[in-house]
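What follows is one structure encoded as structure tokens, with my remarks underneath.
Missing here is one protein chain; the remaining ones are kept as they sit in the complex.
Up next, chain A:
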Amino acid sequence: MTETEVREPAERSLVQRMVAASTFWIALVLVVLCVLFSALRPDAFPTLFTLQTLLIEASVLLVLSVGMTFVIITAGIDLSVGSVLVFAGVVAATLMESLSGGDASDAGPGVVLAGLVAAVVGGGVWGLLNGLLVAMARIPPLIVTLGSFGAALGAAQLITDGVDVRTVPKALRDGLGFGQTLQVPHMVALAAVVTLAGAWLLHTTRFGRRTFAVGSNAEAARRAGIPVRGHLVRVYTGVGLLAGLAGFMSLAYFGTTTISGHSTDNLNAIAAVVLGGTSLFGGVGTVFGTVIGVFIPAVLTKGFVIVGVQQFWQPVAISAVLVAAVWFDQVRRRSRDRG
């Protein structure tokens, strides 16, 4: 009986919150884009193949962006995710090669599993380092992660002498990279699991609540007895672990370490998170918004290619939307702080 009493107003406010939230409008933009491209090329855009490739190509960025959402909600930033991804991929690939005596193409599931662990641990170590420097040494996250952005990429190149590792187990490529079950690509399924887990952690658990609290007012959180530094270390470590996983996924999909291919992953992830309504000033954000923010650029790119617009228009369009989104957030904050 008491349950219904409480639940009813809570549900009503959910609808109100949805309409009030900036994510609602940005989601509407995504829907409009999909409808527009479908109307322009009904034969090519709204197809299963387009959907599958769109989702697969976005899955690595989605995993990075879920982690980035947590960092930005703490009012931090992580510029190192792309380099950490490359580092994790290189560590995993070289380990798998050396475990199979030079050529990893025919390696079994045990070697692949070792590679997964190496990638995730390799990413986690960079994340832990970032977290310790941000939380304990109190160096601004922009500088800390700019440092590890360079250092992780350099370390990856040192390991391989700057040459991409090109033998990746066939089992990994077929299982994760190109595998699908009931038309659902495994890459997409993995990214979806990570996203759902991230949304659960952020929006329903104490860890998530404290992530918002730290970003909203770190001093208030500290005085309320929340271990702010420890929390930041855990958040940055989490992003590192996810970047490691993303590195493993990238390895599975491309079949090579793509050392030079991830220099703008950090900016793409940040853009996706901010597009999705997460505030760069911390304390505000949703994983759902980030998902939308990942797919708007992806749909634009795909759509421009299919419709035949020069795809160089995509970054122009995205940048305009991004700046507008941040402006919107600023206006919202200013009007609130006046109140």
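Definition applied: contacts are C-beta pairs under 8 Å (C-beta built on N, C-alpha and C of every residue); 3 or more make two chains touch, one makes a residue touch a chain; residues count from 1.
Here is the rule we go by: contacts and distances are computed from a predicted model.
Visitor: Can you pick, from "ATP-binding cassette domain-containing protein", "Cell shape-determining protein MreC", "Zn-ribbon domain-containing OB-fold protein" or "Aminomethyltransferase family protein", the UniProt name of the chain not shown?
Guide: "ATP-binding cassette domain-containing protein"
Visitor: If the hidden chain were put back, which of A:V29, A:V117, A:I226 or A:L280 would touch it?
Guide: Touching the chain that is not displayed is residue A:I226.
Visitor: Of the residues A:T205, A:T264 or A:S319, which one touches the chain left out of the display?
Guide: A:T205
Visitor: Which of A:G127, A:P185, A:G283 or A:G303 touches the chain that is not shown?
Guide: Only one listed residue reaches the unshown chain, and that is A:G283.
Visitor: Considering the whole complex, which of A:A213, A:V233 or A:V287 touches the chain not shown?
Guide: Touching the chain that is not displayed is residue A:A213.
Visitor: Under the stated touch rule, tell me which residues of chain A contact the chain that is not displayed.
Guide: 2-3, 6-7, 9-10, 13, 17, 201, 204-207, 209-210, 212-213, 215-217, 219-226, 282-284, 336-337, 339
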